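With one protein chain removed, the remaining protein chains of the complex are shown where they sit.
Chain lettering (A, B and C) follows the sequence in which the chains are written, and residue indices restart at 1 in each chain.
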Amino acid sequence: MKSYIQEKIDVYKQQNENKARLLIKCPDRPGIVASVSQFLFEHGANIIDSSQYSQDPEGGEFFIRIEFECPDLKQKADEIEQDFEAIANEFSMDWKLMYVYNIKKMAIFVSKEPHALLELLWEWQSGDLMADIAMVVSNHETSREMVESLGIAFHYIPANKDIRKEVEQKQIELLKAHDIDLIVLARYMQILTPHFVETFKNKIINIHHSFLPAFVGANPYERAYRRGVKLIGATSHYVTNDLDEGPIIEQDISRVNHRDNAEDMRKIGQSIERSVLARAVKWHLQDRIIVHENKTIVF
Amino acid sequence: MKSYIQEKIDVYKQQNENKARLLIKCPDRPGIVASVSQFLFEHGANIIDSSQYSQDPEGGEFFIRIEFECPDLKQKADEIEQDFEAIANEFSMDWKLMYVYNIKKMAIFVSKEPHALLELLWEWQSGDLMADIAMVVSNHETSREMVESLGIAFHYIPANKDIRKEVEQKQIELLKAHDIDLIVLARYMQILTPHFVETFKNKIINIHHSFLPAFVGANPYERAYRRGVKLIGATSHYVTNDLDEGPIIEQDISRVNHRDNAEDMRKIGQSIERSVLARAVKWHLQDRIIVHENKTIVF
Amino acid sequence: MKSYIQEKIDVYKQQNENKARLLIKCPDRPGIVASVSQFLFEHGANIIDSSQYSQDPEGGEFFIRIEFECPDLKQKADEIEQDFEAIANEFSMDWKLMYVYNIKKMAIFVSKEPHALLELLWEWQSGDLMADIAMVVSNHETSREMVESLGIAFHYIPANKDIRKEVEQKQIELLKAHDIDLIVLARYMQILTPHFVETFKNKIINIHHSFLPAFVGANPYERAYRRGVKLIGATSHYVTNDLDEGPIIEQDISRVNHRDNAEDMRKIGQSIERSVLARAVKWHLQDRIIVHENKTIVF
Partner (left out) sequence: MKSYIQEKIDVYKQQNENKARLLIKCPDRPGIVASVSQFLFEHGANIIDSSQYSQDPEGGEFFIRIEFECPDLKQKADEIEQDFEAIANEFSMDWKLMYVYNIKKMAIFVSKEPHALLELLWEWQSGDLMADIAMVVSNHETSREMVESLGIAFHYIPANKDIRKEVEQKQIELLKAHDIDLIVLARYMQILTPHFVETFKNKIINIHHSFLPAFVGANPYERAYRRGVKLIGATSHYVTNDLDEGPIIEQDISRVNHRDNAEDMRKIGQSIERSVLARAVKWHLQDRIIVHENKTIVF
């Protein structure tokens, strides 16, 4: 299976070897778009797509995502990055240049419930989620067979709050050894320490099974049932040290009614969790998200 | 205008003079449906629609709503109600028999923002919200002209927390004088005292501008904006003494993104508030809602 | 894997050994509900759930689905069915009594695109789609490995319009040999002959990749793209001899915009196809659907 996916990845890399994405955040002022687009033009790049957002044209932040194509990009990359420094300094830019052929390395953390993991693997198999899934990490053996059958490494690391530090140490070593760019918590039911979160800042995406900020914390379906809500939801967000308080990437909901008990809600909710997490992960992989303070700009 | 609506109401009453709705709540056990349907059959009634819900067939509550048609219903009504007592006692029923031609009397409370009021009036004019709108009560003069142009009484009762008791006294007198069955808080921005709420138990419907239980209390759009949510919502619920904690009738949401500030959310939200409140009010008028503990069964 | 599912199925059968569902279609007239519920009560059955629909109380059709529980149902089944004949005759009923423990036997037909098949198998593995998936039939080998890894028989039957008759002969033999109750066309790209359709009347569910009646026939995404629609959809329906004209069970849509080309629409659409087909199949397995003329009543 892995070889079949690998082939898709290789085709994708080749097709996109001249494409890059430029993400910029800086104080708003006239001339930014003119300078950047002039720069790209002079370096032989053609803008394919561009989205921008001015928080407040008079004194707010300015955000832009530009996707461009440039012949011989690999050879020119260093030069482009060096030359861009001048503009970046002039406008006090916080910027990143991401090469599309640099497929991101991803680790998926999961506990017992496999639905969110399965959705990601399904999107990955069908070529719609372009990442190098380097490993699945779990505190349960449940998903091993399925994960390994796809040729993906499965690391069983038992965890509980008493051994949290040692567990995370092991996880961090593993993640660093594989240069992981993105950690997806696909219903991983362990709390992460500030140290772990800090180590992978804005690189951990979680799926929470409620429409936050409703039902922060444990057992949201049980609490939704007791409250008698008519909608249940799911929220994907970057993980910060405040539980379920990180920047929200995507949310969605589904209708429920008086006939649905907490268990029915859990089942209905799984379908929302799957799609909300998959959308958030894809947007991250496509460099569509800029985190600003405690919010996301999703282009 | 009122005469045009009155005509619609008269036609409706005549068309439905033989229709009634039976709402029952009782401990679940075998034989309830058999007894009730046999009873209706023996009294010459034909069941038009019926919905039921068993919380838990082994020992929970049972709920049923039956809509039936019965020739000469007006003459037979007393007899039916009397005869039904036997069944009601046998099964320990909490029941109500509502005659469709008994159009409910409704009062709408509103403060400054008129959108929810306007939606109700629009549905009422088009004949889709079958009620006798006896009055609009407001602590602002803003909507007077529009309300009176439709031939509806407008009562301006200034209100603030210092004079709450006197204000409510005046309101209660007015509502009782007109035998009001339903009070709709269409963005009425005053808190009601326990006394007022108790006086009209399960007869006050409010619209809250968030998907509860997120953003209970004041300024939900401002707080939604600060939290960076990707969905905003509205919730209609019966009013209890716990602020925004009453039984939820209906909820809905709309997507927002990073470009929408609190003011944009307020505008987008108005459209959800309008439809969520209108649906809840219509369901109440059609006797579709049974309140059980802090939840609603909506048939 | 199959043994794991088999275990779930066994638990389900045992938990539901006393449950049955009664589906009735007959001319509307007073006394139907009274007679049926009285009958069930006298036979010791407790109604758990009941939904009904009167097309037009004065002279239309009446439809009802009753789910009931009855101690020792297996021993009493014959007696109940025999005794019910009297009522059925009196009211000219078209009726079916389905025992919940009689898990339905299902065959899935698929061509190359596996997404709809995968969704069904995923729901089946998680215990949410309660069926005995007896076989997958395909005119391509693509899905063999995955299907067989779940312990399900995979039958590769090459097909094209020149050998349609022979192919269907083989398929019918196979389906009959396994007493198949439901055939799901999970993106099976071959047209079925009237003979095949007639053999399994109201037992074949198809997923069509458009919101019918828009884009009947081939290449709906290509045509949706050319027309510039802002919504794409999917429709599950029972198969009849008129292409894409059978009774619709379920539909849903997703938003697209000018950036989405036909290939993007195909990908977005797959997600709708998956959920729309899964819902339709589950409703069929739960005996929630009554076909009347060219429409479905879904309880």
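Definition applied: contacts are C-beta pairs under 8 Å (C-beta built on N, C-alpha and C of every residue); 3 or more make two chains touch, one makes a residue touch a chain.
These numbers were taken from a predicted model, which means no experiment stands behind them.
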Residue in contact with the excluded chain [from C:A77, C:L150, C:M189 or C:A214]: C:A214
Residues belonging to chain C that touch the chain removed from view: 53, 211-215, 227-231, 233, 247-253, 257-259, 294-298
Positions on chain A where the hidden chain makes contact: 29-34, 37-38, 40-41, 44-54, 57, 69
On chain B, residues whose C-beta touches the chain left out of the figure: 115, 118, 122, 126, 128, 149, 267, 270-271, 275
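Going forward, only the chains that are shown with their structure count from here on.
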Geometric centre: closest chain by C-alpha means: C
Angle of rotation relating chain A to chain B [CA atoms, steps of 5 degrees]: 180
Distance from the mean Cα position of chain C to that of chain B, given in whole angstrom: 37
Between chain A and chain B, centroid-to-centroid distance (C-alpha), Å: 43
Contacts with two or more other chains, residues of chain B listed in rising order: 53
